[in-house]
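Of the protein chains in this complex, one is absent; all others appear in place.
Chain lettering (A and B) follows the sequence in which the chains are written, and residue indices restart at 1 in each chain.
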Amino acid sequence: MAKVTGPSAKAEVSSKRELFPARPVDLRRAVKVGLSSGAAAVFVAAAGIVAKPRLGDIHIVDGVVFGYLILFAIPAILGHVAAKPPPQLEGFEATRPGPRNVLAGVIAGVLTGAALALFLLVAGNINLRPVLSNVSPPLIEKLSFGQSLGVAALILLGSGTALGLAGGALHLVPPLWRRAVFGGLVWVFAIGLLEDFFDEVLGNMGAGYVADFLYQRGGGLASVGGLLVFALFAALYAYLGHRKISVRTLVDRVPEDQRRGARLLIGAILLVLLLLVPQILGRFYSHTANVAGIFLLMALGLNIVVGLAGLLDLGYVAFFAVGSYTAAVFTSPGSPAFAPELTFFAALPAVVLAAAIAGILVGTPVLRMRGDYLAIVTLGFGEITRLIVLSDWAAPVFGAARGIRQVPNITIPAVGFEIVDPQHLFYVILVFLAFAVYASYALQDSRMGRAWMAIREDETVAEAMGVNVVAAKLWAFIIGAVFASLGGALYATQIGSVFPHGFAVIVSITVLVVIITGGLASVPGVILGSLVLVALPEILRQFEEYRFLIYGALLIFMMLNRPEGFIPSRRRMEELHEEEVGQDVWLRTQQERQSTEAG
Amino acid sequence: MAEAVRPQKTRTVQLPILDSLLWLIRIAAILAVVWGSWVSISSGRLTGQQWRNLIVFGVSQGSVYALIALGYTMVYGVLRFINFAHGEVFMLGGMTAYFVTDGLSRTGLWLSQPWLSLFIALVASMIVSTLVAVGLERVAYRPLRGKPRLIPFITAIGASFFLQYATGGLFGVAFKSLPNSEALAGSVRFAGIQVVKPQLVVIITAILMMIGLYLLVEKTKAGRAMRAVAEDAETAALMGVNVNRTISLVFAVGGAMAGAAGMLFAVVFGQIFFFSGFVPGIKAFTAAVLGGIGNIPGAMVGGLTLGLVESLGPSLVLTGLGVRAAHQLKDMFAFLVLVMVLIFRPTGILGERLAEERT
Partner (left out) sequence: MAILEIKDLSRAFGGVKAIDELDMHVESGEIVSVIGPNGAGKTTLFNLITGLLPTDGGEIVLDERNIVGLRPSQILALGIARTFQNVRLFPEMTVRENVMVAQHCRTRAGVIPAILRLNRREEAQIRKKAEETLAFFGSRLIGYRFDQTAISLSYANRRRLEIARAMASDPRIVLLDEPTAGMNPRETQEMTDLIGRLRDERKYTIVVIEHDMRVVKGVSDRVVALDYGKKIADGTYEEVAHNDRVIEAYLGRKAVAEA
C-alpha cells in the first residue's frame, strides 16, 4: 500500500513520485510463483511428458527435443511471470524495470531448478515406479544428461537459475522487442512441433521445397529453418507492434461507409480459402478438420444455450447422441429393430424432430432450476441417455454395446453423388456450419436473442419485463439440441457406425471448454476455440493422454485469469471487469461534472 | 404521443400446462414404482435372504455416499457453491488407501496386524484428501469468491478433470487392485442377518465418523464458527470469526470425510482407478440434494436413502416392470432420483433451503 505523505508535513510534495511511489516487484510473490513453478516442472517430468517415447523426443529444432523444451520453458516463463511488475493503479508512477525484476526471475528459477534437482536425487536413489508409474529409467537418464546424479542435480539447479534470470531479464527489454522475441519463439515452437502437418500442407500447396528447406526429415526444423522462422516472425511482430497494427485498428481504419463492402470482400476471400482447404490439408487432415467442424457445430449450439441464455448444460452430449442414433436408425440397414434405410438427407427431418423432442424433454423439468442445479441435472440426463443406449433393455432398438453399424455415406440428392472421401465430406460439413454461424448471428440480434440474454442477466426482471421465460428457455434448449443433433448425424455417417461409448460426459466437457476458452457468446471465439482445442489435439495425437488434463487446467486458468475467453464478446469483457469499468465510469463522471460546472 | 392501448390477447395457459405436465410425470412415477414393486414382490423371484442382502448392501453403499455427501453439503452450506471436484477428493482417498495397503502388504504388518494396517490406511487417506481439498480451495476457489456463481462452478469442473487426469498421468490409468486382507474375509451374523465383513466395517466406520462430525460441529468452538459462517458470513466476520480459516476448515472436514469414504470404497470393491470418483461423486451430490443441501443430518439421511433406492430399486421396480438386465440401469436409477427430487421437492427430505434460491 502506498504511504500518502511522510510525517514531516513541512516537506513539500515536490513530485508525483513522492505522492504515488511506484510499487516495486513483489519478491514474496516471486517465491510463491517459484514454488508453483517447481511443482509444475516436477509434475511435467513425473507425468511422463518429458521422457515418454514419441512424446518427449519429438524434435522441434535441430536437436532440441520437446521434452527438454517444455521442462526448461517452465522456469523461463514462470521466471518472467514472477518478475512481472504489480498492476498499476491509476495515478501511480509506472514501475521502471530494474535489477529487482531480474532478482525475482532468479528466485523463481532457483526454486524450479532446486525442485527438479531434488526430484532427480530422490528418484535416482529410490525406485518410485511402483507409485509414480512414469518415473522410468529413461526419465532419470534424461534428467541426468549422462552425468552422475550429483553433477546432474547441479546442472538442473544452474540451468533453472539461468533460465529464470533470462525470463526476469526480459522485462528490461523494451516491450516491443519482448513481444517480437516471444512471438518468434512461439512460432518456431509451433512450426517445429507441427512438422508432419506443415510438411503435408506445404506439399499439397506445391511448395514441398519449402518444407524440405525448413525441416530436417523427421527431426524438426533445421537450424537454418529455425532461425529463418524466428527472424521472420520476430520481424513481423516488431513491425506490427511498431506500427501499432491490430485487427481492431485495421477495422477502424476502413471508413464507415465502406465497411460493408470490406466485409463482403473479406468474406469472399475467406470463402475461397475455405473451399481450398481440403486440397491443402489432404485426406488425413481433412478428416481432422471434419471432426473439428462437427465439434464446432455442437459448440455453436451450446453457445446459444450457455452463452446467450445462460443455461449451463452439462449433458449436451445427450443431444449429440440423439442425433447420431436417430440418423443411424433411420439410415442404416444394420439397425436392429426398425430400419427404413433412408438416405442421410431424407433422415434429417427425423433427426431434427427427435432433437427438438429431446430438447423439450430435458428442458421442461429444469425450467425452474437455476445455475449449478441445472448443470448437475442436465449432466444426469446426459448419463441417463448413455446408460439407456448401452443397456440390454434397449438393445433391440439401439444394439447396446455393439451399437449400430453400416451407417451409409451421404449421397447428394439430385446428383446422386456418394460422398466417400473426407475431403468431400468437408464441404457438406461446411454447409451445415455456414448455416449454424448464420443462424447464430441472426438469433443473437433477434427478439428471441434479446430475451435469452435478458434471462441470462436477470431471470426475474426478464419475466417482469414481459419475456415469456418458459418459451424462451425451451427454444434455447431446442435450438441447442438441433445443432448438436446435426453434428451427431454427421458424426454417425463420418464414422460409419455409432457406439454408446462415444457419448460420455467428456464430450460435453470438451464442448464447454471450447466455448468458454474461445469466449462465451462470441461466435469468432467459438470458432477459434474449436480449431485450437479440438483440431490441434487431433493433429498432435501423441498428446492424447494429456488432452483432458490440459482441458481441466485450461478451465481453471481461464476462470481465474480471463473468464471472458480469448475472443470475448465486448459486453462480457465489461461485465467481468466491472471494477475497472467502474473506475473508468467514475473518472468520466468526474470529468463530466467538471465540464458542466465549468460551463 | 399517447398511444391507444391495444387490447391484449392473453395466454393464461402456459403455467397450468407445465404444472399439469409435471403432475402427470409425478403420478406416472408413483404408479410405476407401486406397480413394479407389487409385481416383483408377488412374483417371489428373490428370496427373503436376497432382499436382506440387497438392503445391507444398500446401507453400506449409502454410508459411503453419506460420507461424501457431507463434503458437498457443508461446502454448499457456507459458500452456496457445488464443489464439483469433491468426487476427485474422494477418489484420491481411495488411491492413497491403495498405495498404503499395497506398501504394507509387502511388510509383515499387513498379515500380523490387519486391523492396524487398515486403520493406518484410513488415516493416511483422510490426511491426503484433507490436504487436496484445502489446497484446492486455496488455489482455485478462494480467488473467485464473490464472483458470479457459475464462475467458481466451472472452475470446479476444470479442477475435477485436472485432478482425474493428473492422477492418471502420475500414477497410471490402470485399475489398481488392493491386497486381500485376512481381517475382512468371511461374514458375521448380526441381528439375524448375515453380513459380509467389509460391509460391516464400512457401516461401523461411517457411523463413527458421523458421530465425530456431529460432535465437532455442535460442541466445539470451530463448529460454532462454521455454523455462524453458514448462517451469514458477513455478520460472522464482524463478530470476530475468521471466515477464511473457517472455510478452509469446512473444506478440510469435508475432505477428511471424503478420504475416509474413498478408503472404505476401495476396501469394499477391492479396486480403484483414476475415474472412480466421478460417478460416486455425482451420486453423493444427489444424496446431498435428496437430504436437503446445506443440511448435515440431511446428507446422512440422503446418503442412506439413495443407497437403498439404488440397491433395491432396479430389482424391485424395474424388474417388475419387465425391464431386462435391470442391474445395468442402477446408475440411471440414481440419476432419475436426482432429477425427480429436484423437480418435485428441491428442498430435499430434511432441508429448507431452496434449489431455486438466488445468489
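As a working rule, contacts are C-beta pairs under 8 Å (C-beta built on N, C-alpha and C of every residue); 3 or more make two chains touch, one makes a residue touch a chain.
These figures come from a predicted structure and were not determined experimentally.
Here one chain is not drawn; of A:211, A:229 or A:451, the residue touching it is A:451. Although one chain is not drawn, the whole complex shows that of A:469, A:504, A:550 or A:567 it is A:469 that touches it. For chain A, the residues touching the chain absent from view are 438-439, 442-443, 445-451, 453-454, 456-458, 460-469, 475, 478-479, 570-572, 574-575, 578, 581, 584-585, 589.
Keep this in mind: only the chains that are shown with their structure count from here on.
Centre-to-centre separation of chain A and chain B, using mean CA positions: 32 Å.
Those residues of chain A that touch chain B in the shared complex are 43, 46-49, 130-134, 310, 312, 314, 364-373, 375-377, 379-381, 383-384, 387-388, 390-393, 395, 460, 468, 470-471, 505-506, 509, 512, 516, 545-546, 548-549, 551-556, 558-560, 563.
Within the complex formed with chain A, the residues of chain B that make contact are 14-15, 18, 21-22, 25, 81-82, 99, 102, 140, 143-144, 147, 149-155, 157-166, 168-173, 278, 282, 285-286, 289, 323-326, 328-329, 331-332, 335-336, 338-339, 342-343, 346, 355-359.
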